[in-house]
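A protein chain is absent from this complex, but the other protein chains hold their places.
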Amino acid sequence: MDLAQKYLAKNIKVIDISGDFRLKSAEEFKAWYKMEHRSPGLMSEAVYGLPELYRPKIQKAKLLSNPGCFPTSAILAAAPLVKHQLVAPDSLVIDSKTGVSGAGRNPNILFHLPECVGNSTAYKIAGHQHTPEIELYLSEQNGSPLKVTFTTHLIPISRGMLTTLYGELKRNLNREQLRQIYRDFYKGEPFIRLKDEDNRLGLGPVVGSNYCDLGVFLDDRTNRVIVISVIDNLVKGASGQAVQNMNLMFGLEETLGLTTPGWLI
Amino acid sequence: MDLAQKYLAKNIKVIDISGDFRLKSAEEFKAWYKMEHRSPGLMSEAVYGLPELYRPKIQKAKLLSNPGCFPTSAILAAAPLVKHQLVAPDSLVIDSKTGVSGAGRNPNILFHLPECVGNSTAYKIAGHQHTPEIELYLSEQNGSPLKVTFTTHLIPISRGMLTTLYGELKRNLNREQLRQIYRDFYKGEPFIRLKDEDNRLGLGPVVGSNYCDLGVFLDDRTNRVIVISVIDNLVKGASGQAVQNMNLMFGLEETLGLTTPGWLI
Amino acid sequence: MDLAQKYLAKNIKVIDISGDFRLKSAEEFKAWYKMEHRSPGLMSEAVYGLPELYRPKIQKAKLLSNPGCFPTSAILAAAPLVKHQLVAPDSLVIDSKTGVSGAGRNPNILFHLPECVGNSTAYKIAGHQHTPEIELYLSEQNGSPLKVTFTTHLIPISRGMLTTLYGELKRNLNREQLRQIYRDFYKGEPFIRLKDEDNRLGLGPVVGSNYCDLGVFLDDRTNRVIVISVIDNLVKGASGQAVQNMNLMFGLEETLGLTTPGWLI
Partner (left out) sequence: MDLAQKYLAKNIKVIDISGDFRLKSAEEFKAWYKMEHRSPGLMSEAVYGLPELYRPKIQKAKLLSNPGCFPTSAILAAAPLVKHQLVAPDSLVIDSKTGVSGAGRNPNILFHLPECVGNSTAYKIAGHQHTPEIELYLSEQNGSPLKVTFTTHLIPISRGMLTTLYGELKRNLNREQLRQIYRDFYKGEPFIRLKDEDNRLGLGPVVGSNYCDLGVFLDDRTNRVIVISVIDNLVKGASGQAVQNMNLMFGLEETLGLTTPGWLI
């Protein structure tokens, strides 16, 4: 937020990978990030860089805000349900599991291997700063404000994020119909893969890649839809998506430099 | 189910660590375990070995059914909420993460280290055979039948299980009141530890031990209660609980042999 | 060994990734692999596919024997020392650490994550079947037969192999002179990287790649040279090297398809 204006003034496009321009309200920013926003005037100008939802805007963006890793995985999982109003809007429960690289590189004993390996920890319960980002863009899909319950868990891997999303189905749909809705919604998307032939879905095939794999499941006993979403938090959840956005902003082929397959296929 | 009757006929007490006597209906058993029950007459006699809920019955039990690991973690997390009818009964979403030892010791390439390490997989989505066991005993607490959504995830650790439980709060309670309800419910329980000073809770302190740590949290923006429950799936989730039950059935001190602290304290 | 002759008869080039044609003597094969060789006549025809030592022969090979992962890491570490007769030939001690993928994909409880994670095991001590392969090709470099002590250890990673080689220096050389000898020996090699600026060397930068990183160190207190060699056992130690050999055998660019950087750079 300290640098964007300087570059924009020189007509240099900005892709911001921090959380500074993901929200639209300086008050909300302060409430969740625990600091004053120092460039509130730019908040409304920033385009949210989730290509699957905002591609035309991204292509014209001067200031792009690259999404957080958790919101990427959660919004991609929920968007078709919310857009088509298939679920009760306030019924969404989002349970995310993330690798330790998400914690960044500031030295911290909490992220030393002996603290993390053989362990798993729920953290920032009901208080993660990515919550309002998820709500803001899902509310746009929904057409009116919604709130979600969002919980994050650390698991002992380096890279990767698995999000399990739950929602109460409002309409009478079977699993195949739900899957078709997702296929249609993400038709032609180069980095979305629908993978729900089995009733299991792992993050192995996306680690090291820019892909997001989605599996759509139905618990017909409770009428809840369950969507599993997996990404590499450092690629589709960060730098890979930034490159995808750069490609779009500069008229390059969207997939340029991003077609590496995952490591653990 | 093939052996229990033989031992009971000789007046030998039976502690069954399999899933054979956890349900009460042979039809439900067949539906979830995909096989015929070969000793249906004993199903109603078996006492469910969760000491925190059924201690008096366990003390007199001749046929004891030791709970599954997932139901142990889920029922202990939910019981106070359900017993006091604090949550909408059908609102419970249970998201469990388990170590690979839960998969047993039959050689299977799926559980080789290269398939699991650096990975996490959601599996048996909306179909895990522990679902009806969770529902049966929570319904008893509730006083009328309830259904839950239950999803299981493999994480790359050997031992340990972290369950995140979500429920819609029906009454106007703050977090401290919720915590007090849990303290009262589990007062004097030797293996339940309420640990929710911070907004993080990990499974490190229970691995290798018979303890179940519980953290009670409130998402007051969505009025959902979130309970984190951690156990060692091989101890409180299996053999440790079996020993606890044996101690009760034979009039020994309940904690005998079970006070080892966790490894990762 | 059952298929090679059939393809060769049809003038189809064979790249064998098994251990069948790595040795030259059917007796030695039987002694180490515990089975009869069923195609002994082809053993002497096979070219050993270590491009850094045998490139001209590989380019003309019809039957190529792709090296084992341990021999690749050990021979590349030792070859300059042995070729220049800098070390006492029978002084070589080779201590290798390998990821679990080296054990293959036959389901085996020994390789389940709970058996391996948090653990490390020395195995096949003084008896690994890759020992004679290491000796055979180092003896060729040496000009006369030598024997090595070779020990293997399992470490809880999926992919990667770190070999520590020790030898008694016969000549008076400092570390910089040793490093220069390695630089000269591997000059122009596309997949050998000398990395010994620091006194540490890890396998992170080679995992997922066809590179072999080498570090040359000197314990001048004991006059021993220590060479650290790291490869990905599945790439330079197996399929990547097979592709490199294929490129050479078919007149393609040697690095074709093999320039992916490591994952953990």
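Observations
For clarity, chains are labelled A, B and C in written order, and residue numbers in each chain start from 1.
The rule is short, and it goes like this: a residue touches a chain if its C-beta (ideal position, glycine included) is under 8 Å from a C-beta of that chain, and two chains touch if they have at least 3 such contacts.
Nothing here was measured: the structure is a model prediction, and the numbers come from that model.
Set against the missing chain, the residues A:18, A:108, A:174 or A:260 yield one that touches it, A:108.
Only one of the listed residues, C:26, C:93, C:109 or C:242, touches the absent chain: C:93.
In the complete complex, the residue from C:40, C:107 or C:202 that touches the missing chain is C:202. The omitted chain makes contact with subunit A at the following residues, 99-101, 103, 105-109, 111-114, 116-118, 156-159.
Interface residues of subunit C with the unshown chain, by the touch rule above, are 90, 93, 95, 97, 115, 117-127, 147-149, 151, 153-160, 162, 164, 166, 199-204, 207, 215, 217-222, 224, 226, 228, 263-264. By the touch criterion stated above, the residues of subunit B touching the omitted chain are 117-118, 158, 208, 260, 263-264.
Everything that follows uses one rule, which is that only the chains that are shown with their structure count from here on.
Chain centres here are Cα means. That of subunit A falls 32 Å from that of subunit B. Work out the mean CA point of subunit A and of subunit C, and you get 43 Å between them.
Along subunit B, residues 117-118, 156-159 each make contact with two or more other chains.
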